Structure formats: structure tokens, C-alpha cells
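Missing here: one protein chain of the complex. Every other protein chain is in place.
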Amino acid sequence: MDTIDARPRVRVPRTASPGEVVQIRTLANHPMENGERLDADGNRVPRHIIHRFVCTFNDETVIEMDIEPSLAANPFIEFEAEVPESGTFHFAWHDDNGDVYEATADIEVA
Amino acid sequence: MKISRRRILAVGSAGLVVTLLPLPASAATEADELIARFTDGATPGEGPLTITAPQIAENGNAVGVEVECPGAKSIRILAPANPNPEVCTVHFGPLAGSHRLSTRIRMAETMDVIALAEMEDGSFVQASARVRVTIGGCGG
Partner (left out) sequence: MISRRHFLQASLAASALLGPAASGQWGRLAAQQRLSQGDLLDFDTFGNVTLIHLTDLHAQTQPIWFREASVKLGAGDARGQPPHLVGADFLDHYGLEQTSAMAHALTHLEFEALGRAYGRMGGLDRIATVVNAIRADRADALLLDGGDTWHGSLPALRTKGQDMVNLMNALGVDAMTSHWEFTLGADRVDRIVSGLPFAFLGQNIFDTDWNEPVYEPYELFERGGALVAVIGQAFPYTPIANPAWMFPELSFGIREERMQAMVNEVRAHGADLVVVLSHNGFDVDRQMAARVEGIDVILTGHTHDALPEPLLVGQTLLIASGSNGKFVTRLDLDVQGGQMLGFRHRLIPVFADAIDPDPEMAALVAAERAPFADELAEVLGHTDSLLYRRGNFNGTWDDLICTALMEERDAEIALSPGVRWGPSLMPGDPITREDVFNVTAMTYGAAYRREMTGAEIHGAMEDIAENLFHPDPYFQQGGDMVRVGGLGYRIAVDKPMGERITGLSHLASGEPLDMDRAYTVAGWASVTEGTEGPQIWDVVSDFIRKAGRVSVPENETIEVVTG
């Protein structure tokens, strides 16, 4: 499978108060080939998607997602997290080709 | 007017097939079978699950869908009329700030998008939202 320049991007507030619920938004570039498309020569393009997404905060799980072929290209995922203390969000997008695209974001809780 | 061979190819490029007419009656049954696969045969009830989607898709290749269900362990999204009906399943961890997810999905044709939530007690609830996918193109 091709290598993808996924350019994972996240939007997370820089600060929060203890226990606050913050909104998190993520985007990654990915064609999310669903295995149904035919190329110009009429050959089926094999499935190649991001099949899993995980967000943790200080190693505790926020959400985990199992992703299937009907998610749109360039996956957009928006959700909320509770932040008990200052720390780091870690994001991971798992590609069918074995690559894992990662991003982190720090948040200061005061 | 959007009627051209490229229309078919454009949607086909996402691996979809354009169907212009409403779903046949059998589609409801297929959706039920799909749901039963994920609930081990249990019939989902109604609960605090909401699914929000546009009434009309601007672009069947990326339709914004939001699901929310207080008290859910996980929520699955299904697009029953797609060649691949499964979209995603979100599992909420200890630090989830809500039981809500917003994402974008593929839709091959007009259909009811289904959300299926598994609650803490192992029961299932279901909700759906109708989204129209049109060939559009008549300018105005």
C-alpha cells in the first residue's frame, strides 16, 4: 500500500480549569480507499483506510474508534474530553499499511 | 442540471453507486439484519440516543453526522444502503467529556443513517436520520 502524507492536525484549547470538559477536533489527510472504487483501467482499487483512531490524555483513554470503509476521506473527528490536570493529549491514527500517524497537544490546567 | 457520465464517475470514485429513486422496501429488512448482527439478535429499544445529520447532503462523499448518547459505552454508525454499510464505532473511555462524536461519512444514495448505542447494562438503543442525496445541478 502507498505511503500517505496524513498531516494529522488537532485543535485543542491551551488552557482549562480542573475537571473542565473541552472540545477536541482532529483532521488527517487520507483517501480512505473503500475497496469498491475502480481506477481508470477498470481495476478495483484495494481497500486502504485508517481503521483505528485513539485519543488518550496522560495515558488514560478519552475515546477509541474502530473505523470502517464508509467513513469519508480525510477523516474529521470531533469529541469532548475531561481534563483533571495539566498534561498531554496523544492522538494516533492507525493505517491499514501499518503506519501510525501521531500528534500531541499540551493543555495547562489551572 | 447535473446529468453526465462524469456524475456517475465522480460518485463512483468514492466507490459508490448512484441510485436516484427511493429505497426499495427490502432495504428496511436489510437494515434490520445488519443491526441484529451487532446486537446478537437483541432488538434495540429507544433511549437518549440522538443522531443529527443534514436533511440534504451537499456532497454524498462527506456528510456531517453527529451522534450523542448519555450513558452509552459505545456508539456505532451504519449507512445501510452503502456497499460497505459500516462507518465506525466509537468507544468512550474514562476521560471522555461527553458521549458525543461528530464525523463525516459516505452516502451512496438517499437513506436512513442509523446510530446504534450499547449502554452500560449491555442493552442497545437505536436512532436514525434521513438524508437525501440528490444529483442536483439545476442552477437557479
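Per-chain residue numbering starts at 1, and chain names A and B are given in the order in which the chains are listed.
Heads up, the rule we're going with is that a contact is a pair of C-beta atoms (placed from the backbone, for glycine too) under 8 Å apart; a residue touches a chain by one contact, two chains touch by 3 or more.
All of these numbers come straight from a predicted model, not from anything done at the bench.
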For this session: From the listed residues B:Pro54, B:Pro94 or B:Gly122, report the one that touches the chain absent from this view.
Result: B:Pro54
Problem set entry | Touch residues of chain A, complete complex, unshown partner | 11, 25, 27, 74, 76
Seminar exercise, completed: Against the hidden chain, chain B presents residues 1-7, 9-10, 20-22, 54-56, 58-59, 62, 64, 132, 134-140
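Assume only the chains that are shown with their structure count from here on.
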Seminar exercise, completed: In their shared complex, chain A is touched by residues of chain B numbered 12-16, 61-63, 79, 82-98, 100-106
Problem set entry | Residues of chain A touching chain B in the complex | 21-22, 33-38, 45, 56-57, 60-84
